[in-house]
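Please see the structure below; I have some questions.
Removed from the display is one protein chain of the complex; every other protein chain stays in position.
First chain written, first letter: the chains are A, B, C, D, E, F and G, and each begins at residue 1.
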Amino acid sequence: MEQQALHALLRDVANGKKSIDEATQALKTNQFADLGFAKVDLSRDSRNGYPEVIYGEGKTAAQIIGIIETMRSNTVNILCTRISSEKYAVIKTAEPDAIYYKEARCVLVNRATVPQTDSYIAVVTAGTSDIPVAEEAAVTAEAYGNQVKRVYDVGVAGIHRLFAKLDIIRSAKVVIVIAGMEGALASVVGGLIDKPLIAVPTSIGYGTNFNGITALLTMLNSCASGITVVNVDNGFGAAYSASMINHL
Amino acid sequence: MEQQALHALLRDVANGKKSIDEATQALKTNQFADLGFAKVDLSRDSRNGYPEVIYGEGKTAAQIIGIIETMRSNTVNILCTRISSEKYAVIKTAEPDAIYYKEARCVLVNRATVPQTDSYIAVVTAGTSDIPVAEEAAVTAEAYGNQVKRVYDVGVAGIHRLFAKLDIIRSAKVVIVIAGMEGALASVVGGLIDKPLIAVPTSIGYGTNFNGITALLTMLNSCASGITVVNVDNGFGAAYSASMINHL
Amino acid sequence: MEQQALHALLRDVANGKKSIDEATQALKTNQFADLGFAKVDLSRDSRNGYPEVIYGEGKTAAQIIGIIETMRSNTVNILCTRISSEKYAVIKTAEPDAIYYKEARCVLVNRATVPQTDSYIAVVTAGTSDIPVAEEAAVTAEAYGNQVKRVYDVGVAGIHRLFAKLDIIRSAKVVIVIAGMEGALASVVGGLIDKPLIAVPTSIGYGTNFNGITALLTMLNSCASGITVVNVDNGFGAAYSASMINHL
Amino acid sequence: MEQQALHALLRDVANGKKSIDEATQALKTNQFADLGFAKVDLSRDSRNGYPEVIYGEGKTAAQIIGIIETMRSNTVNILCTRISSEKYAVIKTAEPDAIYYKEARCVLVNRATVPQTDSYIAVVTAGTSDIPVAEEAAVTAEAYGNQVKRVYDVGVAGIHRLFAKLDIIRSAKVVIVIAGMEGALASVVGGLIDKPLIAVPTSIGYGTNFNGITALLTMLNSCASGITVVNVDNGFGAAYSASMINHL
Amino acid sequence: MEQQALHALLRDVANGKKSIDEATQALKTNQFADLGFAKVDLSRDSRNGYPEVIYGEGKTAAQIIGIIETMRSNTVNILCTRISSEKYAVIKTAEPDAIYYKEARCVLVNRATVPQTDSYIAVVTAGTSDIPVAEEAAVTAEAYGNQVKRVYDVGVAGIHRLFAKLDIIRSAKVVIVIAGMEGALASVVGGLIDKPLIAVPTSIGYGTNFNGITALLTMLNSCASGITVVNVDNGFGAAYSASMINHL
Amino acid sequence: MEQQALHALLRDVANGKKSIDEATQALKTNQFADLGFAKVDLSRDSRNGYPEVIYGEGKTAAQIIGIIETMRSNTVNILCTRISSEKYAVIKTAEPDAIYYKEARCVLVNRATVPQTDSYIAVVTAGTSDIPVAEEAAVTAEAYGNQVKRVYDVGVAGIHRLFAKLDIIRSAKVVIVIAGMEGALASVVGGLIDKPLIAVPTSIGYGTNFNGITALLTMLNSCASGITVVNVDNGFGAAYSASMINHL
Amino acid sequence: MEQQALHALLRDVANGKKSIDEATQALKTNQFADLGFAKVDLSRDSRNGYPEVIYGEGKTAAQIIGIIETMRSNTVNILCTRISSEKYAVIKTAEPDAIYYKEARCVLVNRATVPQTDSYIAVVTAGTSDIPVAEEAAVTAEAYGNQVKRVYDVGVAGIHRLFAKLDIIRSAKVVIVIAGMEGALASVVGGLIDKPLIAVPTSIGYGTNFNGITALLTMLNSCASGITVVNVDNGFGAAYSASMINHL
Partner (left out) sequence: MEQQALHALLRDVANGKKSIDEATQALKTNQFADLGFAKVDLSRDSRNGYPEVIYGEGKTAAQIIGIIETMRSNTVNILCTRISSEKYAVIKTAEPDAIYYKEARCVLVNRATVPQTDSYIAVVTAGTSDIPVAEEAAVTAEAYGNQVKRVYDVGVAGIHRLFAKLDIIRSAKVVIVIAGMEGALASVVGGLIDKPLIAVPTSIGYGTNFNGITALLTMLNSCASGITVVNVDNGFGAAYSASMINHL
């Protein structure tokens, strides 16, 4: 509950508009819907600027549908991430307007056109295999009303490909760099731009790649400044932060 | 063998009620049943306050049935944990009174009503995906005669949900907090209550979550005091300790 | 702020005893003292049952003295842990009633006799080298009004030593087991008692001991039930939880 | 070299203003000063928006002085991080205008007043021991012309301290959260604000804290969205990114 | 090639019985059979006291059959370890005298009665789930002519079961202790016997057990002396060493 | 773009043969083909001496076919690594001249005879199970015009097998040693030869082998000099470097 | 307490020679001396075949002296390991017959000639830097009445040095191989002998040696059979086990 709302509530108590018990109750329960297996956070939008997102991993299709139903009346572009195509098939029967972004493994429900930013987010990948994570980021960013430009497969093994696309990257308001293997692309891009860069390690690689940990460590230790990092394969998280920055 | 029993046994030898060979034997074999593949511990109840529990992972259904048969005559509420539904199907044919708690993956055999505590254990989870571990804890605690109150999906991303349930948590005699991802809920609850808190990390998460190790580390390093920790996904162990405390 | 206090505060607003601004303020600032470098938590006692404890590592003697001064008027037995003898020497000049427990590396200020429990906490170590951690636990427990019984150097390499002390251990209300090396003592004690056991791994050992991580892992994976674990060398934390349990 | 400059250079060649050899040379050498042991990057300001920063660790005082001299004529507020007081003493003799920020372990040379932002960066710490990292962040941000507000020691063990300062945090344009131990503060703040949050794990803690790795993992796995992370103790890096965002 | 053989070979050259080229060749090729995909070591028996053992993992059934054929004429009890039942089915068709030890996942071909030791090896497990590794050890030891006594499921959670079997364990010439979970049984047995103890960690457990690494660490850091350790699940290796010792 | 080409391009601009816009464009786009999901690096051959290699893992058959088509006109012996037999089946339908090396899991398309080196690369393995990695190396080296000699299954458990093949190994221009388990073969060979040795750890082993990490660590810490190392199972990478050296 | 002693004790109770209380007491206390900070195990010799050894790390000189005094009357060759020369200087003043083995960092008190074995233990090192660990092993073995032969600096980088000493190694009854760096010597020796081999990794090395962990892993994963392993730098433990075997 925010400062203003608290103030207002207390004022209502002071002038008798609300009883004490009502106020106590209000301080506690009007901000989520309790489904038993989930307490859907209905105040996240006002608190964080974005509605709750449904993380699909480890939730049944039925649970996801339940949460969607709860949110539908006051949220557009309900975003579900990490949704397998099998789970989507079930969701689709209950939510006919659900749209599946296969490569991104995301579902959007109650889709609406939201105002789009003038500035854009550049989503850059080192390789072809990093594209699914990039698409999770791009779909998320677009759902939140951001323009997105995709620059895929410009890893440092052929660095001239990066230079050819540098104008697009440099003109973005915020840049997401997505890379597996050794993840060196983040450092190289970081050294060439003057905008915030969010780096996403991916689990692409083998052996000592350790499912993306090597790329993560590379990004955390970058000799270039201005780079912050999110969890392995967390395209959604990068886009969420990038969207916050792009809307400033 | 406990102090008193040892004393009694030696007295029997001293006054000739037991031969030396009998006593030597008694010191060694009357406390378990030897099935070859297993030595079922029949004195655990008197020694630890609880009968042996059957950990189902890595045991065949036939082995589990053998152990149940051995225990049945002197134990009620024989608890089997980590039982797949396939394994349960086989057990059920041999033990028709077996009851399956699907979400908890537990089986109870020879169920009986045990006296229930007045005080209760609060079982709290950060997310929906943590519920299976929470149910293992809740079913265990209930089998041991504890009242349980479930508070699910109150993670710190929407901390007002936690505050709304704080009364229930604060009134418990002991609290179990179950969380995956970064496991921060344990610290936050720990800072708000004056009762023992047992934290259970779950393997929910991805990437640098390392299958629950991150949540475990968070809980071990909590800046709040009064938190002790069990192994990843060990709902049973948390409930076992909580039950001991709740019965004090 | 607890439920009752909140209720009371709102009632004061409702009947005009407190203005809205006063109430808003009260909800926010009356519970800690802001020293700039520290915000001393003055409501921890009422919230957690114990006053804030001063963790000495990484704080200057001057900072510690500042916090003590803030707490002195409403707290007895102000406990400071992880205090080197050098740091103690400085504290002593400002706080002449400070008492140093050298082996435990703890300082008590404003010492007072608190009511003592009838039941006791057993503090058990595997070896001689584990004693400093044990003393941190014992001094903490005693400061919080617990009876403590020390059972030192009963590790499993000579398990008969443990059996000789088993009566003392079994009669405790809660047991703290402290061990370095491979930490097997926790499992063995856990299999022999029917009381809650809190295990503390210590950093005693070399090579693959990894400064206590091996003992920690042993304790987390114990085949005996009823064991919960705290961070390496965290004698304080074990005693804090044990005290909570012992006072139930 | 940027697109426009390349275009201009090629035009000069085309109309004979520059010879081919001159152009080849220009493409290669006019952007840094070669000191042998270091190649000072003189185009970083135009490329990244900020001049090169001197990372003091592993460089001798003489090397640092050499780099400062090279930069002095075209850079104000030359920032050196990770400078011990011993090293500072040597630098001071050669650079009398050097100013030392002791807690931050930073040195500023050729200090100038730069235009200050209206919006501010909130620098928040969980504990007193995290302050040195926070000061590295704050000094960096101020050198780059940002307003900074410090909110120290508001960790989750006493979460009401955080709520008391929430207004300051929520009104920032970007928030830096700095925490050691289990690092849970980042998740809690992240769940309460609608601005970009950069989390900095610190090496404060012991045992399984692993010198800050636990706090890092916590932050990477936060259940709250909108959090990006930098390396352990990297106050500078967080401030650099935050400054980029604050100047958007 | 052993010292004596070398001496003999050189003498043959000196007195003209062997040409120089023959000798050079002899020094190099008469000790293995080259199958292309494998070089079967035919001198291992004379060199190490035991013939080569066929490690089945990662070899095709056809490769295994090829190696058996090469060895058959001069080796009895050809031992193949880590053989799945599928692979055994194929081997059986080519080697009709192959015998499968299902629990041990071992195959013996060209079985013969070898002289048996008077002394015996005790194979001890902590739990029921450790039996497959124990059987690999027992089958190996028996193939090498050792008497074996099996003592299964005597883990420290019910330590009286161990004491009941202590006579059998103490009378062995060498003891193999096999345990998963926290592996504490090795330390406890090690503290009670005066014979060499070889400890085998198993991958039984979950979470922080790390597939047997925790049990391995426990065993390497045992506070009891006289314990040496082999790789996780390496029942064969333990039996091989134990057999060497038992035959001394 | 290489120095000479840059010089030439600028000369063309200077004497009017190329317009400025053409030159700018040439500097950026003529070196790769943009397929959207991939930017095929067409200048790698001139830049690195070898054309781009298609790493099959994580790419669909359709993507691989697209890249092959792009490369076919100016590349012979297009090498695809990490290709499953399922994926090969699809590729084969589109590229009828594709040849599958099953054990190596490699595909060659547009095969041509390239000039062969006089000197050869020795590819040495410790065991039979290491052969797939060895074949990836051998097939790669042969595709690049190197003579290869295979020496398989000469691990140190039967070191005389190695000595029998030492002449072949010592006469190579560069040696690749491939080993799993503990990887000791690299050190032993390294101590016996005077040529560059590239060591490849394989993921063969179990338990503390950690999927090849143990062999990798062994190789990195070899007491013999002259050994460099590549990633686990990276037969391709070793052959690539060896080919560079063999062609010097 | 051993089987026979237990039997005897019970017989004494049966025929009235011992009262029940006496017997209970006997079962518990006559086997160690309780010094408060230590419980000196006086029955270890009869139980394990060797008296308790004093591990010096983490004990004060005063504590060590106290333990020596307790043991002196019924133990010769009291062995103290991990004793710094500073600590030895203090011990020497109280125990004038203490002898210091500087390289081994061991102290022997109450030295006596014990019967020596005919067979011997070979102590083999890979390098010069491994000698301190080797001396700890050799001094221990000699104190326990074993003949020892030292073979130092025969690592695989110059494998002919090993072959020159192979006769000495092959004629031992048990072999201890001590190696740091990559630890490959254990595998090579293991492949050449037919006696039990105990491998000791040492912390000699740098970087990815990880203070001996790499050598440990090498030894645990040896492709040669018949190798068991002890903790890093644990020369004492290896000698203790080797002595047990050598005395069989």
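Structural remarks
By our rule, contacts are C-beta pairs under 8 Å (C-beta built on N, C-alpha and C of every residue); 3 or more make two chains touch, one makes a residue touch a chain.
Remember, predicted model here, so these are calculated numbers, not experimental data.
Summary of contacts with the chain left out: across A:P132, A:G190 or A:G235, the touching residue is A:G190. In the complete complex, the hidden chain is touched by one of D:G155, D:G190, D:G212 or D:G226, namely D:G212. Touch with the chain that is not drawn comes from one residue among F:S19, F:T93, F:Q116 or F:T228, which is F:T228. Counting the whole complex, the residues of subunit D in touch with the unshown chain are 1, 28-29, 31-32, 36-39, 41, 43-44, 52, 57-59, 63, 201, 203, 211-213, 216, 231-234. The omitted chain makes contact with subunit F at the following residues, 2-3, 47-50, 53, 166-167, 170, 173, 191-198, 216, 220-221, 224-231, 236-238, 240-241, 244-245, 248.
Interface residues of subunit E with the unshown chain, by the touch rule above, are 6-7, 10-11, 13-14, 16, 19-20, 23-24, 27.
Keep in mind that, in the parts below, only the chains that are shown with their structure count from here on.
Judged by contacting C-beta pairs, the busier of the interfaces C-E and A-C is C-E.
Equivalent interface to F-G within the set C-E, B-E or D-F: C-E (over half of contact pairs identical by residue number). Between subunit E and subunit F, the centres computed from C-alpha atoms are 38 Å apart.
Centres computed as Cα averages put subunit A at a distance of 58 Å from subunit G. Among all residues of subunit C, those that touch two or more other chains are 157-158, 191-192, 207-209, 213, 216, 220-221, 225, 231.
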